[in-house]
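Have a look at the structure below, then the notes.
Note that one protein chain is taken out, while the other chains of the complex remain in position.
For clarity, chains are labelled A, B and C in written order, and residue numbers in each chain start from 1.
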């Protein structure tokens, strides 16, 4: 029987190893799997390469993971957010590496990684510093830069509802990077707001089919990062 | 006001010009926009380059379009179907060109065309006759072949429900090439089984957002190709 | 009173700049609005037009109108502000969202600028300072993928430096991407010949604009 459910966030993140590449869903706080990130802080895995559009805010979630010095490198498009001080401090000290990727290129690289495309060409960043040292090639009179697919050892993703097969649906703009990160990771770990029976989610509306999901844990009332930040909360 | 609805299939296909590249949705009969194809036969545009996974069957739909000598070239993965005699006859006479593309490469080329990716690498077909004369490149120890994005002047797509913005949902495996062809064409023409009010299709379940759609015509009771073929029907 | 001090009190204010840009967005357009003044454009859609707003974090049919009690921290725009969705909106994932951008499906994008060159180069993501943490977001994807790029910006920086220049000194966001610029002083097109004046803000003189532009400004109809 296929049953990808686990009982706790600790079980969900079990096995994330030192040096792993971890994709973390979310655009700002929307879709941020904050309970899974906190479980990863508890686990203590170090030297992580983290892929996320941003770099967290305040002293909870992704910012707390960075602050706890578990991240050696961030791959992201916008490492500047309101209330973000953790990353800048480490970055200026030279204690964390940054690979800056345009947001659409980041999304497409993740999608390519998940779809078995090792590399593709895009017009984004041509003629800018972010295309320096990259191969540029002309197709039909326009220049494009070669970008490589991006895969991960683990993905941490937040969704709204899931069944035991791992079929997922999301909530509004919390969908963002979740579906493509689920495709691009060897082990995709999902926190869901609710579990439903197999068959309860209409086959026509499933956003992430279960084939892309490995572990599911229910977090019925996830915290909101912005509220934690406003309350001055920290983790651990 | 945005209103992409037109009153007839004739209006829907209006402007398809001689020599146009036309993507036609469907995998076999599932998703085949047969009423739009028949309207294209009535329109009479010639020298079309048609992109479809197959090549139709019997003497209706895509097979009838080919039989009517409106197609100069087919781009497809499987030009052999039960009850398919029209294409083989023309092909053996040298009256139609064939570009044979592996099915997944065809899908990805269409998706790339719609997503602004001029070219990508894939492992499909490496070491086979279909990769001959194509660039092969090694990434991380494995060979991949360079494939180019595919765009079209027009796409003919069949869906289940649509609103005036052009938001679409499909029926089961009739979805197949519809969403990606809608992305890859300059003008996307859709026949829908039913029209609904804007807002009636939940924003979470829309498969093709209206941005990819230009014209919508309602065909409330579309014919099924297999039934027409069984009945020995022809078009025109 | 210096010319620079005057600048704050003449020409269009931020709302007027947004409203002027909105005039150039046709009925039925699919539009992406950058953070800052561009966001305000949505408030000034002329009567009788229907415009669909795209936000690159996965929503087509964004509305800035937010009814009390309807807020959801998971329904936000690219600036991470809470927004709402119109009837007929659609959600999608990030790769699909940028396929809309990169594939040329978005008609118009309105962005802010640090510098625009007379060849349409845009710099709006980095000063190139070694101290600053570089952050690019979706700006490079937008300028590379959207058919028409509009810029809304103050004509000069706070210290009086021209933002419309012969060539950008800041790192580029994209080369030859800008079509039209809406400043507090004027509407200016990027043409093969360089910057070309389209319209002056009420009460603003051509020479006043020229003095504040870092290179030639073609204004044949005004001479």
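Criterion: a residue touches a chain if its C-beta (ideal position, glycine included) is under 8 Å from a C-beta of that chain, and two chains touch if they have at least 3 such contacts.
This structure is a prediction, so every number in the text was calculated from the model and none was measured.
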Legend entry - Among shown chains, those touching the left-out chain: A, B
Inset, instruction - May I ask which residue of A:21, A:167, A:192 or A:226 touches the chain that does not appear here? - result: A:167
Legend entry - Touching residue (missing chain; options A:79, A:114 or A:127): A:114
Legend entry - Sole residue of B:33, B:56 or B:79 that reaches the chain not shown, by the stated touch rule: B:79
Legend entry - In chain A, positions touching the absent partner: 1-2, 111, 113-117, 163, 165, 167, 183, 198-199, 203-204, 206, 209-212
Legend entry - Footprint left on chain B by the chain that the document does not show: 27-31, 53, 77-82, 87-88, 91-92, 98, 100-105, 107-108, 110-111, 122-130, 170-180, 207, 224-227
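To be clear about the criterion, only the chains that are shown with their structure count from here on.
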Inset, instruction - Find out how few touching-chain steps suffice to connect chain B with chain C. - result: 1
Inset, instruction - Would you mind pulling out the distance in Å between where the CA atoms of chain A average out and where those of chain B do? - result: 34
Inset, instruction - Would you kindly tell me how far, in whole Å, the mean C-alpha position of chain C lies from that of chain A? - result: 29
Inset, instruction - Identify all positions of chain A at which a residue touches two or more other chains, and write them in rising order. - result: 108, 122-123, 170, 172, 207
Inset, instruction - Identify all positions of chain C at which a residue touches two or more other chains, and write them in rising order. - result: 59, 85, 91-92, 95, 98-99, 101-102, 145
